[in-house]
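Only one protein chain is missing from this complex, and each of the others stays in its spot.
Per-chain numbering from 1; labels A and B assigned in written order.
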Amino acid sequence: MSLPPDVVLQVDDLSIVYRTDRGAVKATANVSFALRSGEAMALIGESGSGKTTISLALIRKLPKNAVVTSGQIFYQRDQRVRDVLKLSGKELREFRWNECAMVFQGAQNAFNPVLKIRKQFEDTAQAHGWKNRAAVRKRALSLLQLVRLDPERVYDAYPHELSGGMKQRALLALSVLLSPQVVILDEPTTALDILTQRAIIDVLKDMQRQLNFSIIFISHDLSLAAEMADHVATVYAGEIVEFGGVADVFYESLHPYTYGLLTSVPTLEHAQDRLQSIPGSPPNLITPPEGCKFHPRCAFADEICMKDSPALTADVGEHLAACWHKDRLIESRKGRA
Amino acid sequence: MDARATSNPALAILLIPWSILRGAARFVSRLRANIPGMIGFIGLVAYFIFTFILPRFIPFDNEPNLDEIVGPIGSRIQLAVHRDDARLRTFEDLAGKTVGVVDQTGGPDLIAPYADTLTIEKYRWTSRRAGPGLETSLVDLANQEIDALLIFSKTVTELIDSQQDPELKALFSENIVISNPGLGPPHLLGTDTQGRDIATHVVHGGRVLILTALIGGVISTVIALFLGSIAALTGGFLDSALTALTNLILAIPRFPLLVVMAGLIRFDNTLYLGVLIGLLGWPALMRAIRSQVLSLRERDFVEAARSLGLSTNHIMFREILPNMISYVMINFIFSITFAMYEQIGLVVLGLAPINDYTWGVMLYFGRSRGTLYNPDGASMALSPVLAIAFFQVCLVLFARALEELFDPRLRAPV
Partner (left out) sequence: MATQSLNAPLESPWRDQLIHALRTALTSYTARVVVQAIVTIWAVATLTFLLVREMPGNPIDVLIEQILTQEGISYQEAYDRVAASFNFDPDASLLDLYFSWLGDLLRFDLGKSITSPGTEVIDEIARFLPWTVFAVGMGLLISFVLGIVLGMTMAYYRNSFLDHSLSLLSSFLTGVPNYIWGLLIIIVLGIQLNLFNVGELRGTYDISLTPGLNAAFILSVLKHAALPIATYVIATLGGWMLNMKSSTMGVLNEDYVNVAEARGLKDKRIITSYVGRNASLPLFTQLTIAVGFVLGSGVVIEEIFVYWGIGHYLFQSITVRDYTSMQGVFLILTMGVVFSNLFADLTYGLLDPRVRISGER
């Protein structure tokens, strides 16, 4: 298996099922995408759409009842390609954080309350064979500096002595301690106040510029996605329904769901009365609808949508969308504008 | 039919049994999934039948039977009698006869009640195995100087068998019958130090214990509920004073306090002991209930009731209590186990009344009369031990099952 040299992570045809008492939940179906070095990709979609499942699969931290039914996840570093799903226990442990770090949702409790921040940096380094404490300290202090914290004070503090925003930033510093190629951020700014959110985004941009890692971030905050991402993938009912450059997806949506998401966000330019919400609710993933999974909520749906599910295809360039009626959407968008 | 009628505490209290009953029905239907809980529940029902209904049909065996005595030391008691008098079987049969007693731990104790009707000559048996004392008394018996010999040992058969002197051996085997009773039906669990049926004692031995534990449990739960809610609902000085008092009592080791008080007071009625246990047992639960009420008080529905200007009574009995009832029930069961623990502990130490023949008293006698240390006395020692142990385990299993059913955090994830 060889990948294009600038691709660090490539997901092929990934399907994941959760076994529950009520049946198998098809959380992710046939997801494919590639992440290039130094690029930021956003996964957007409603809660429960499968964004988090995809990201958990990347570091194999899925819940115990999850089964990967198909697919591969390839990771490339220095021309060496590995399938993440086939890593042994020890390899996986070494892969985590060293190659791919994940900043979970609600980082408020991400630090062990009884250990100093210093100890948790050292633990992480030590687990990956980095034993020189002085070197760890030096690197950690410079990273804490980078995330705009008072390095000396924070490094020797207990987690409860830091504020929420400080903890989030310390966690960001910790996430890049081992220079991973990929950092996954799951809702990195939720539960923070608006000013702290702003600071975190600035810090992130700074860090990416200096350390040049790739970012996958999951958010339902579209403005954040627009600001941070190079590429955007819209996830609906466990499938990627639209994928493309951030400008393409946001300004020329080719999937009615993405379009619906965008028009449900208030902006300064648009008046409040133009806001719309998407009717209906996300489908039950135990018995998903036939055909296009979005058809029950879609204004353009007709018979074909109920029978066959559309493939994720591109008409022009690299802007992919899974919809039978891209043309109708383009028409309607023109009409509204 | 207005709101004030339902906030009447008396009426509200009447509603508590109803809600308990409703909860119990729902509980049993849900309990089926919880096997240990079901075992506990069935066990408790069995215990109830066992101790409150069965005794009506099975009389308490209070007839000492010499033939079936389990001796206090090395072994079962043995009665050696002259062949001519082989029908001597019970203490009553021995009335007016000359009886030799091989004096060992517990021997005189056993004989004491019959001392007036027996002519007893004491023979001291010094050596551990068949010694000269025993031999002399056997010779006396064979020569009819005494009519019967009570030996608290099983070595008498061995003594006769091991006799070297052919003349003595003939004298014993021709003239002496050894009565050596076995266990089994009709005595299901065997017999005790006085030859009384243990099974009937086990059946009768739970009633007073369980009643006492219930009294203790009810008293401590009611006090805890009352003081805990008062402290939480009134707050201020009363709250601080009650909390300080509770903390103080909690620092005193409860069992030694009971031991000292029981040693000073020397109760003559077990039920009073239950009252004392109850009066000392509330603080831990009071603290828990206080914090429960405090947290419930902050909940929306109670806030709503308060903003509607409903009375404290209404809030306590209609809003807070129904939400705590399962919690209180669980702790009531645990306080029964504590009361059980404490009273039996006192009985075992001999500091509680022993006039009711309970499991605890059986244990006390087992210890004080040494049956506990008799390999043949297993039944007498183990019957009360297991009766107590399983009752406590059933209570705990049942309470744990309740906890699991009512506490959503403990429930297994769906």
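To be clear about the criterion, a contact is a pair of C-beta atoms (placed from the backbone, for glycine too) under 8 Å apart; a residue touches a chain by one contact, two chains touch by 3 or more.
Nothing here was measured: the structure is a model prediction, and the numbers come from that model.
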Residue of A:Ala127, A:Leu211, A:Ala299 or A:Ile330 in touch with the missing chain, whole complex considered: A:Ala127
Residue among A:Pro4, A:Pro113 or A:Gly317 that touches the chain left out of view: A:Pro113
Residue among B:Gln292, B:Thr337 or B:Thr358 touching the omitted chain: B:Thr337
Residue of B:Ile160, B:Leu189, B:Leu273 or B:Leu397 touching the missing chain in the full complex: B:Leu397
Residue among B:Ile176, B:Leu225 or B:Ala381 touching the omitted chain: B:Ala381
Residue ranges of subunit B at the interface with the undisplayed chain: 36, 247-248, 251-257, 259-261, 263-265, 337, 340-341, 344-345, 348-351, 363, 367, 372-375, 378, 381-382, 385, 388-389, 392-397, 400, 410, 412
Contacts of subunit A with the absent chain, listed as residue ranges: 59, 61, 93-98, 101-102, 104, 106-116, 123-124, 127-128, 158, 160, 171, 174
